[in-house]
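Of the protein chains in this complex, one is absent; all others appear in place.
Let's look at chain A:
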Amino acid sequence: MSGCMRQEPDGARADYNFAYLDEQTKRMIRRAILKGLAIPGYQVPFASREMPMPYGWGTGGVQVSAAVMVPEDRFKVIDQGADDTTNAVSIRAFFERTAGVATTTRTREASVIQTRHRIPEEPLREGQILVYQVPIPEPLRFLEPRESETRKLHALEDYGLMHVKLYEDIARHGHIATAYDYPVRVEARYVMDPSPIPKFDTPKLADCPAIQLFGAGREQRIHALPPYTRVVPLDFEDHPFEASKPDHPCGLCGATDSYLDEVIVDDAGGRIFVCSDTDHCEARRDSGHVGEDTA
(Lines give C-alpha, C1' and ligand atoms only; values in the text may rest on other atoms or scores of the structure.)
Protein backbone atom coordinates (compact mmCIF):
# COMPACT_ATOMS: atom_id res chain seq x y z
CA MET A 1 0.00 0.00 0.00
CA SER A 2 2.78 2.39 0.87
CA GLY A 3 5.23 0.94 -1.61
CA CYS A 4 4.01 3.02 -4.56
CA MET A 5 4.48 6.33 -2.77
CA ARG A 6 7.53 8.53 -2.90
CA GLN A 7 8.86 8.46 0.60
CA GLU A 8 11.22 10.46 2.74
CA PRO A 9 14.21 8.62 4.21
CA ASP A 10 12.33 8.07 7.47
CA GLY A 11 9.27 6.84 5.64
CA ALA A 12 7.03 9.86 6.27
CA ARG A 13 5.75 12.34 3.73
CA ALA A 14 7.56 15.66 3.86
CA ASP A 15 4.44 17.68 3.06
CA TYR A 16 2.89 16.86 6.43
CA ASN A 17 4.16 17.51 9.91
CA PHE A 18 5.03 14.25 11.68
CA ALA A 19 1.73 12.46 12.43
CA TYR A 20 -0.33 15.07 10.55
CA LEU A 21 -1.25 17.42 13.43
CA ASP A 22 0.60 20.70 13.96
CA GLU A 23 2.75 20.98 17.08
CA GLN A 24 0.52 23.42 18.95
CA THR A 25 -2.44 21.06 18.54
CA LYS A 26 -0.35 18.15 19.76
CA ARG A 27 0.73 20.10 22.83
CA MET A 28 -2.91 20.89 23.64
CA ILE A 29 -3.88 17.22 23.27
CA ARG A 30 -0.83 16.10 25.24
CA ARG A 31 -1.75 18.38 28.14
CA ALA A 32 -5.28 16.92 28.10
CA ILE A 33 -3.88 13.37 28.12
CA LEU A 34 -1.69 14.12 31.16
CA LYS A 35 -4.64 15.58 33.10
CA GLY A 36 -6.72 12.58 32.05
CA LEU A 37 -4.06 10.19 33.41
CA ALA A 38 -3.85 12.22 36.63
CA ILE A 39 -7.64 12.00 37.15
CA PRO A 40 -8.55 8.51 35.88
CA GLY A 41 -12.02 8.30 34.37
CA TYR A 42 -12.60 12.07 34.34
CA GLN A 43 -13.46 13.58 30.93
CA VAL A 44 -10.99 16.32 30.00
CA PRO A 45 -12.30 18.80 27.40
CA PHE A 46 -9.99 19.39 24.46
CA ALA A 47 -10.17 21.47 21.29
CA SER A 48 -10.79 18.65 18.82
CA ARG A 49 -9.60 19.49 15.31
CA GLU A 50 -11.22 18.84 12.00
CA MET A 51 -9.53 15.79 10.59
CA PRO A 52 -9.39 14.55 6.99
CA MET A 53 -12.14 12.06 7.81
CA PRO A 54 -15.67 12.57 9.11
CA TYR A 55 -16.64 12.53 12.77
CA GLY A 56 -17.69 9.01 13.65
CA TRP A 57 -14.68 7.55 11.85
CA GLY A 58 -12.47 7.71 14.90
CA THR A 59 -11.26 11.31 14.77
CA GLY A 60 -10.83 11.36 18.54
CA GLY A 61 -8.76 8.20 18.50
CA VAL A 62 -6.74 9.45 15.54
CA GLN A 63 -5.89 12.72 17.31
CA VAL A 64 -4.85 10.88 20.48
CA SER A 65 -2.76 8.41 18.46
CA ALA A 66 -1.10 11.31 16.60
CA ALA A 67 -0.26 13.01 19.90
CA VAL A 68 1.37 9.95 21.50
CA MET A 69 3.09 8.44 18.47
CA VAL A 70 6.87 8.29 17.97
CA PRO A 71 8.56 7.22 14.71
CA GLU A 72 9.74 3.94 16.27
CA ASP A 73 6.19 2.81 17.05
CA ARG A 74 4.53 -0.18 15.47
CA PHE A 75 0.90 0.71 14.96
CA LYS A 76 -2.16 -1.56 14.84
CA VAL A 77 -5.77 -0.55 14.22
CA ILE A 78 -8.80 -2.69 14.87
CA ASP A 79 -12.43 -2.04 14.10
CA GLN A 80 -14.74 -4.34 16.11
CA GLY A 81 -11.73 -6.60 16.50
CA ALA A 82 -10.91 -6.76 12.79
CA ASP A 83 -7.73 -5.43 11.16
CA ASP A 84 -9.16 -5.66 7.66
CA THR A 85 -12.25 -3.43 7.69
CA THR A 86 -12.42 -0.08 5.85
CA ASN A 87 -12.05 2.01 8.99
CA ALA A 88 -9.04 0.08 10.27
CA VAL A 89 -7.32 -0.08 6.88
CA SER A 90 -7.73 3.63 6.19
CA ILE A 91 -6.53 4.78 9.63
CA ARG A 92 -3.53 2.46 9.36
CA ALA A 93 -2.74 3.90 5.93
CA PHE A 94 -3.20 7.44 7.26
CA PHE A 95 -0.41 6.99 9.81
CA GLU A 96 1.80 5.08 7.38
CA ARG A 97 1.62 8.15 5.15
CA THR A 98 1.76 10.97 7.67
CA ALA A 99 4.00 9.50 10.38
CA GLY A 100 5.92 6.85 8.48
CA VAL A 101 5.40 4.36 11.31
CA ALA A 102 5.55 0.62 10.81
CA THR A 103 2.22 -1.15 11.08
CA THR A 104 1.19 -4.62 12.06
CA THR A 105 -1.92 -6.69 12.58
CA ARG A 106 -0.38 -8.67 15.43
CA THR A 107 -1.40 -7.51 18.87
CA ARG A 108 1.81 -8.83 20.37
CA GLU A 109 4.06 -6.76 18.08
CA ALA A 110 2.17 -3.48 18.32
CA SER A 111 3.25 -0.64 20.60
CA VAL A 112 0.24 1.58 19.89
CA ILE A 113 -3.14 -0.01 19.15
CA GLN A 114 -6.07 2.14 18.09
CA THR A 115 -9.37 0.37 18.58
CA ARG A 116 -12.99 0.79 17.77
CA HIS A 117 -15.21 -1.12 20.19
CA ARG A 118 -12.98 -4.05 21.19
CA ILE A 119 -10.09 -4.92 23.47
CA PRO A 120 -7.78 -7.51 21.86
CA GLU A 121 -8.07 -11.08 23.14
CA GLU A 122 -4.34 -11.34 23.73
CA PRO A 123 -3.51 -9.79 27.10
CA LEU A 124 -1.80 -6.41 26.72
CA ARG A 125 1.60 -5.81 28.26
CA GLU A 126 3.53 -2.95 29.81
CA GLY A 127 4.78 -0.48 27.25
CA GLN A 128 1.73 -0.83 25.02
CA ILE A 129 -0.81 1.96 24.54
CA LEU A 130 -4.44 1.22 23.71
CA VAL A 131 -6.28 4.16 22.11
CA TYR A 132 -10.07 3.90 22.01
CA GLN A 133 -12.33 5.68 19.54
CA VAL A 134 -15.21 6.98 21.62
CA PRO A 135 -18.56 8.17 20.23
CA ILE A 136 -20.28 9.43 23.42
CA PRO A 137 -17.85 9.82 26.36
CA GLU A 138 -20.51 10.83 28.89
CA PRO A 139 -22.04 7.75 30.58
CA LEU A 140 -24.94 9.84 31.88
CA ARG A 141 -25.74 11.52 28.55
CA PHE A 142 -28.78 9.41 27.67
CA LEU A 143 -30.14 9.94 31.17
CA GLU A 144 -29.40 13.69 31.38
CA PRO A 145 -28.87 15.58 28.10
CA ARG A 146 -27.47 18.80 29.59
CA GLU A 147 -23.68 18.93 29.87
CA SER A 148 -23.92 21.51 32.68
CA GLU A 149 -25.97 19.00 34.71
CA THR A 150 -23.84 15.92 34.02
CA ARG A 151 -20.74 17.94 35.03
CA LYS A 152 -22.48 18.68 38.33
CA LEU A 153 -23.48 15.04 38.83
CA HIS A 154 -19.84 13.96 38.37
CA ALA A 155 -18.65 16.74 40.68
CA LEU A 156 -21.12 15.65 43.38
CA GLU A 157 -20.36 11.97 42.72
CA ASP A 158 -24.11 11.54 42.24
CA TYR A 159 -24.52 8.37 40.21
CA GLY A 160 -27.99 7.43 41.41
CA LEU A 161 -29.42 7.90 37.91
CA MET A 162 -27.17 5.21 36.53
CA HIS A 163 -28.14 2.74 39.24
CA VAL A 164 -31.82 3.48 38.55
CA LYS A 165 -31.23 2.77 34.87
CA LEU A 166 -29.61 -0.58 35.65
CA TYR A 167 -32.37 -1.37 38.14
CA GLU A 168 -35.02 -0.62 35.50
CA ASP A 169 -33.24 -3.10 33.24
CA ILE A 170 -33.70 -5.74 35.94
CA ALA A 171 -37.34 -4.80 36.56
CA ARG A 172 -38.13 -5.01 32.86
CA HIS A 173 -35.94 -7.88 31.65
CA GLY A 174 -35.04 -9.78 34.81
CA HIS A 175 -31.35 -9.03 34.31
CA ILE A 176 -29.11 -6.08 33.45
CA ALA A 177 -29.71 -5.90 29.70
CA THR A 178 -26.84 -3.50 28.96
CA ALA A 179 -24.69 -5.66 26.68
CA TYR A 180 -22.08 -3.13 25.54
CA ASP A 181 -20.85 0.30 26.70
CA TYR A 182 -21.26 -1.05 30.23
CA PRO A 183 -20.74 1.72 32.83
CA VAL A 184 -17.76 1.30 35.15
CA ARG A 185 -16.54 3.03 38.30
CA VAL A 186 -12.90 4.09 38.22
CA GLU A 187 -10.89 4.09 41.46
CA ALA A 188 -14.15 4.37 43.44
CA ARG A 189 -14.67 7.89 42.07
CA TYR A 190 -15.71 8.60 38.47
CA VAL A 191 -18.28 6.61 36.53
CA MET A 192 -16.78 6.20 33.08
CA ASP A 193 -18.02 5.24 29.67
CA PRO A 194 -15.63 2.58 28.35
CA SER A 195 -16.73 3.25 24.72
CA PRO A 196 -19.04 0.65 23.17
CA ILE A 197 -16.91 -2.39 23.93
CA PRO A 198 -18.94 -5.54 24.58
CA LYS A 199 -19.64 -6.40 28.19
CA PHE A 200 -17.31 -9.37 27.58
CA ASP A 201 -14.34 -6.95 27.42
CA THR A 202 -15.26 -4.86 30.47
CA PRO A 203 -13.15 -6.88 32.98
CA LYS A 204 -10.06 -6.32 30.79
CA LEU A 205 -10.17 -2.59 31.58
CA ALA A 206 -9.13 -3.24 35.16
CA ASP A 207 -5.53 -3.84 36.24
CA CYS A 208 -4.36 -3.64 32.64
CA PRO A 209 -0.56 -3.30 32.28
CA ALA A 210 -1.00 -1.02 29.23
CA ILE A 211 -1.93 2.67 29.20
CA GLN A 212 -5.53 3.13 27.99
CA LEU A 213 -6.49 6.43 26.35
CA PHE A 214 -9.98 7.35 25.16
CA GLY A 215 -10.57 10.02 22.50
CA ALA A 216 -13.96 11.42 21.52
CA GLY A 217 -13.48 13.76 18.55
CA ARG A 218 -16.97 15.09 17.97
CA GLU A 219 -17.67 15.41 21.70
CA GLN A 220 -14.20 16.91 22.31
CA ARG A 221 -13.30 14.84 25.34
CA ILE A 222 -10.32 12.72 26.36
CA HIS A 223 -10.27 10.36 29.29
CA ALA A 224 -7.68 7.86 30.40
CA LEU A 225 -6.83 4.88 32.55
CA PRO A 226 -3.24 4.52 33.78
CA PRO A 227 -1.96 0.92 34.08
CA TYR A 228 -3.19 -1.12 37.05
CA THR A 229 -6.19 1.09 37.71
CA ARG A 230 -9.15 -0.23 39.68
CA VAL A 231 -12.12 -0.38 37.32
CA VAL A 232 -15.33 -1.95 38.59
CA PRO A 233 -18.51 -2.53 36.55
CA LEU A 234 -21.60 -1.11 38.27
CA ASP A 235 -23.91 -3.85 39.50
CA PHE A 236 -26.04 -5.04 42.41
CA GLU A 237 -25.26 -7.65 45.06
CA ASP A 238 -28.16 -9.85 43.90
CA HIS A 239 -27.50 -9.13 40.22
CA PRO A 240 -23.72 -9.21 39.91
CA PHE A 241 -21.99 -8.20 36.71
CA GLU A 242 -21.46 -11.02 34.28
CA ALA A 243 -19.23 -10.88 31.20
CA SER A 244 -21.18 -12.64 28.48
CA LYS A 245 -20.59 -13.87 24.95
CA PRO A 246 -22.44 -16.08 22.46
CA ASP A 247 -22.48 -19.64 23.75
CA HIS A 248 -20.62 -21.19 20.82
CA PRO A 249 -17.06 -22.05 19.82
CA CYS A 250 -15.51 -20.06 16.95
CA GLY A 251 -16.48 -21.71 13.65
CA LEU A 252 -13.03 -21.14 12.16
CA CYS A 253 -10.54 -21.72 14.98
CA GLY A 254 -12.66 -23.49 17.59
CA ALA A 255 -11.82 -21.01 20.37
CA THR A 256 -14.27 -21.18 23.25
CA ASP A 257 -12.93 -18.22 25.20
CA SER A 258 -13.00 -15.40 22.63
CA TYR A 259 -15.70 -12.88 21.77
CA LEU A 260 -17.69 -13.96 18.70
CA ASP A 261 -19.44 -12.26 15.79
CA GLU A 262 -22.50 -13.89 14.26
CA VAL A 263 -22.10 -14.03 10.48
CA ILE A 264 -24.93 -14.84 8.04
CA VAL A 265 -23.47 -17.07 5.36
CA ASP A 266 -26.33 -17.77 2.92
CA ASP A 267 -29.93 -16.88 2.04
CA ALA A 268 -31.37 -19.82 3.93
CA GLY A 269 -30.69 -18.58 7.46
CA GLY A 270 -27.34 -20.30 7.72
CA ARG A 271 -25.00 -18.63 10.17
CA ILE A 272 -21.69 -19.20 11.86
CA PHE A 273 -20.00 -17.66 14.88
CA VAL A 274 -16.44 -16.48 14.36
CA CYS A 275 -13.87 -14.67 16.51
CA SER A 276 -14.32 -10.92 16.35
CA ASP A 277 -10.56 -10.53 16.94
CA THR A 278 -9.17 -11.48 13.50
CA ASP A 279 -5.54 -11.54 14.68
CA HIS A 280 -6.40 -13.92 17.52
CA CYS A 281 -8.33 -16.19 15.17
CA GLU A 282 -5.61 -16.23 12.49
CA ALA A 283 -2.89 -16.95 15.03
CA ARG A 284 -4.89 -19.89 16.36
CA ARG A 285 -5.56 -21.28 12.88
CA ASP A 286 -1.87 -20.87 11.96
CA SER A 287 -0.97 -22.99 14.94
CA GLY A 288 -3.33 -25.74 13.82
CA HIS A 289 -6.61 -25.08 15.61
CA VAL A 290 -9.61 -25.91 13.44
CA GLY A 291 -13.27 -25.01 13.93
CA GLU A 292 -16.37 -26.88 12.83
CA ASP A 293 -17.24 -24.54 9.97
CA THR A 294 -13.89 -24.55 8.21
CA ALA A 295 -14.61 -25.38 4.59
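Just so it is clear, a contact is a pair of C-beta atoms (placed from the backbone, for glycine too) under 8 Å apart; a residue touches a chain by one contact, two chains touch by 3 or more; residues count from 1.
Here is the rule we use: contacts and distances are computed from a predicted model.
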Not-shown chain resolves in UniProt (candidates "Carbon-phosphorus lyase", "histidine kinase", "Iron-regulated ABC transporter membrane component SufB" or "Peptide/nickel transport system permease protein") to "Carbon-phosphorus lyase"
Among A:49, A:151 or A:289, contact with the omitted chain is made only by A:151
Contact with the hidden chain, among A:37, A:62 or A:184, goes to A:37
In the full complex, chain A touches the hidden chain through residues 17-19, 23-24, 26-28, 30-40, 42, 44-45, 67-71, 151-152, 154-156, 187, 189-190, 209, 211, 224-230
